[in-house]
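Below you will find the structure I want to go over with you.
Shown here: the complex without one of its protein chains, the others still in place.
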Amino acid sequence: MAPDLWSLYALMLKARLFEEAATKLWYEGLISGEMHLGTGEEGIIAGVVSQLRDGDAMALDHRGTAALLMRGVDSVSLLHEFLGHPQGLCGGMGGHMHLFSKEHLAASSGIVGSAGPAAAGFALAAQYLHPQSIAVAFFGDGAMNQGMLMESMNLAAVWKLPVLFVCKDDGWGITTQSDVSTAGNLDDRARGLGLLAFSVDGVDAARVWEIAHSAIERIRSGEGPVFLHARCVHLEGHFLGLQTIRILRDPLKEMPKVAVGLTKSILKLHGAAVSERITGLKSIMSSVIAALRDPRRDHAHDPILHTRAALQSDETRLKAMEDRMEEDIHNILITVLGEVPS
Amino acid sequence: MAPDLWSLYALMLKARLFEEAATKLWYEGLISGEMHLGTGEEGIIAGVVSQLRDGDAMALDHRGTAALLMRGVDSVSLLHEFLGHPQGLCGGMGGHMHLFSKEHLAASSGIVGSAGPAAAGFALAAQYLHPQSIAVAFFGDGAMNQGMLMESMNLAAVWKLPVLFVCKDDGWGITTQSDVSTAGNLDDRARGLGLLAFSVDGVDAARVWEIAHSAIERIRSGEGPVFLHARCVHLEGHFLGLQTIRILRDPLKEMPKVAVGLTKSILKLHGAAVSERITGLKSIMSSVIAALRDPRRDHAHDPILHTRAALQSDETRLKAMEDRMEEDIHNILITVLGEVPS
Amino acid sequence: MKTMSFIQAVDDALAQAMAEDPHIIVFGEDIPLLRRDLLVRFGPRRVRGTPISESAFLGAGVAAAMAGLRPVVEMYMVDFLGVCMDALLNHAAKVEAFSGGKWTAPLVVRAPCGGGYGDGGQHEQSLWGMLAHIPGLTVIVPSTPADAGGLMLAALKQDGPVIILEHKLLSEMWLEFLGSGARKTVSFDIPAGGTKGSVPQKWEPLPLGEATLRRDGHDLTIISLGVSVHRALEAATLLEAEGISAGVLDLRTVSPLDKKTVCQEVIKTGRLLVVDEDYETFGLSGELAAVILEAGIAFKYARVCTQMTIPYSRHLEDEVLPNVKRICTAAQQLMK
Partner (left out) sequence: MKTMSFIQAVDDALAQAMAEDPHIIVFGEDIPLLRRDLLVRFGPRRVRGTPISESAFLGAGVAAAMAGLRPVVEMYMVDFLGVCMDALLNHAAKVEAFSGGKWTAPLVVRAPCGGGYGDGGQHEQSLWGMLAHIPGLTVIVPSTPADAGGLMLAALKQDGPVIILEHKLLSEMWLEFLGSGARKTVSFDIPAGGTKGSVPQKWEPLPLGEATLRRDGHDLTIISLGVSVHRALEAATLLEAEGISAGVLDLRTVSPLDKKTVCQEVIKTGRLLVVDEDYETFGLSGELAAVILEAGIAFKYARVCTQMTIPYSRHLEDEVLPNVKRICTAAQQLMK
């Protein structure tokens, strides 16, 4: 089966516009705490979430916004929640890392790896209450090193639970690159835990859709859990205002803050040999440089642009859709901010 | 290189005689709490521990007795500990599940899976303090599903820690068979976590020695952790007095205790359909029957008999050794029990 | 009135609830053998064994509860919650708050607890003080068969997460399984009143958060729970011979705490002796002091608790766990 590109595009765009709006509000200080965006992983989310039905469940990580929007959670109530408003999805109690919608059987958590056990539990309930329903776990590559996630893959496999484990692999956990924190190979690891494993480039929502489609069919028919390993690039880095990204974007302003301490440390009496200190300095620099070389700076990794390119032939329809969605988000902002006392 | 069969046999026999003595004391009520023996896994322990040197460390599970004895912990102080005596290895504070010998860098724990992180930590210290020293983790197949153990394999791999992870696979976790609790394949799983993996039948101490030997050489030279998957049979089942084993050994006495409840449950109003109840009954019966068919009843799985067979040609030496060791354990018992007020 | 053992009572109440509510399922390590009677009656679909991976299956229990099941998740021992505390601390206990009150996780966690049979410090803890510290959890520690059954039923009707801690000394099943079944050579200080007792013909849920007065007294009030209630009762009998009249209040639930009855009893006697098998500091014994002070009541106070890691040696263990002698001495002190 083939996906409907237009609806995938619509889903992604909706999430992107929402998160861009949230970004502005965050910079304006109207949203508190950390803010992890899903910009860049929309291809994965859209490819999977577009296939969910009533009774299916989602266990989300710290980037749950896009999945909830695509699943049909009301944008206004979500934005209200981000603003800590009593009318928010969770009455202002959860915030963007702890979003819960009972109606959609969707729960987020800021504890890395906990989407695994949660999806297993949702799937267990599905086995009893809604046969043929499934649960999806969304998590990052860093989470693959968290014991409870690996445990839950094994549990899902021995119980043949209907779970799709989706690893959104951006190659990073905050400021740590996965190649220094993850040994072996994630697909092998999942297979060693009894799962079927598929790999895909998440920039291509249509391809994700296709692979997820056959995986989900398999899962619905009771054949047990599947691991979907999808690469992606987080366009804003780990969270808004990530230090390494700030340094890249505004080195003149941000570098001195960092450099003073480093220089002092190079010169301090007592400590490692100079050669080792230089190695240390290099390793820090290389993490900044890695961020520089980070594919996130390359537009080719934006799933929205990728799908848009395939739709460009019908410019009129595209423009109409984009205009409508921009208007939507505009209206949402007006609705929500209209009430916020300035 | 080839192992010295005589010394492997001596190590194994020493542990076996000690644990058999402990068994008697346990049945006599002189040892309290649960009692997990290592009888049946001595081939694995001897094959590995005989290669350890000063500075090497061991992280042990709930069956640590044999490893400690083979590593050189004093039998008297160990037996004292089992008896809760102030002169015991741990002053009577630890007991058989929590044995600690700082001198031998050996620590046990009753928390399934915790030998993984512990060995990683010992190995980390070795990297700094005793290069070329290694740490060994001993754990069961059930522990392979515990998140912290899998996490620690990954950690050891990315940090290239000198750890030998030894899985003593008896196919059981207490009364649960591994094929219903463990998905995938343990060797693949370890490889997916970045480890080299080797398999061996633990009944053959010499073969274990050989494989462990090359693994340990590799580890000492800084090439990172190795997974050693060794099969074994626990001759006494999970712990002394395990219910399923009791039923097998004395069905006339033990079966009625179990059967009354089961029969009532079959007949009670409200509950599953009769067919499902029968399925349930069958599954319980099959776990007893599995214990019946359990290879532990087959002497071919005893590592001590296995190695003994290879030494039988020199009957005089064998007899001398066995007599001496029996006398040793006899003396130890006299020493220790002599002091215990009856 | 029927008579049942402690563990029979819990399982019987659970079975009654399972017969009525098909959403109740039971899982944990070795459960097919340990709950074989439930397995045979309700089938292997509803009574399941798990891999040794507490974080996965306890976490799964939380989500399954959110999605409409009512899982009873069994831990081998409460001590092992250390490997999966996150599921309770950051998930089960917080779903209701995080969702703005719109969603809850009605799961029941069952865990054997407590010492007195020589298993050592990693296997004999109580830890209810630690658990009750977390807002959003209900923590139950029954001391008799009748309470154990009635509180299990109440737990199964509760709208959020509940933990029931079952003391191993009260449970012939656990002691038999952990080794006593194979030898007649060991005996433990097992309180008769806790291990067997009369139970109702049909189980009714007991109210959560209601303490019960096991013995009236006018000189001092002993507040306790679990096995220690029986130690306290024994001590009270001895104290009576010395002319000290000690009341014994059994909390039954740690959280919510029955502040009203607690205060009422302490007002009556003006003296509180807490007997708590859990660790002494930063737990239940302190909370009781605070609650009564907050009510503006003046009283004398002492406690007999576990002050350190529980030793393996049976002899040392008996000294470290609250025992009758320590209780009597503390009570005498308090009367001075």
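Residue numbering begins at 1 within each chain, and the chains themselves are lettered A, B and C in the order written.
Note that in this section contacts are C-beta pairs under 8 Å (C-beta built on N, C-alpha and C of every residue); 3 or more make two chains touch, one makes a residue touch a chain.
Because the structure is a prediction, the values reported are computed rather than measured.
Although it is not drawn here, the omitted chain touches the following shown chains in the complete assembly: A, B, C.
When the whole complex is considered, the residue among B:94, B:162, B:271 or B:303 that touches the unshown chain is B:94.
Although one chain is not drawn, the whole complex shows that of C:22, C:68, C:82 or C:193 it is C:82 that touches it. The chain omitted from view is touched by exactly one of C:5, C:55 or C:138, namely C:55.
Screening B:70, B:119, B:134 or B:281 against the full complex identifies B:119 as the residue touching the chain left out. Contact between chain B and the absent chain runs through residues 57, 59, 88-94, 98, 100, 102, 105, 107, 109, 111, 114, 116-122, 124-126, 128-129, 147-148, 151-152, 154-155, 158-159.
Counting over the whole complex, chain C has residues 55, 79-83, 85-90, 93-94, 97-98, 120-122, 129-130, 132-136, 254-255, 257, 279, 281-291, 293-294, 296, 298-303, 307-309, 311 touching the chain that is not drawn.
Annotation for chain A: contacts to the undisplayed chain at residues 26-30, 32-35, 81, 84-86, 90, 92-95, 97-98, 109-113, 142-143, 145-148, 173-176, 180-182, 239-241, 243-244, 246, 258, 261-262, 264-266, 268-273, 276-277, 279-281, 283-284, 287.
Assume only the chains that are shown with their structure count from here on.
Centroids of chain A and chain B (each the mean of its C-alpha atoms) stand 43 Å apart. Shown for chain A are the residues that touch two or more other chains, namely 147-148, 151, 154, 158.
Shown for chain C are the residues in touch with two or more other chains, namely 45, 50-51, 53, 55-56.
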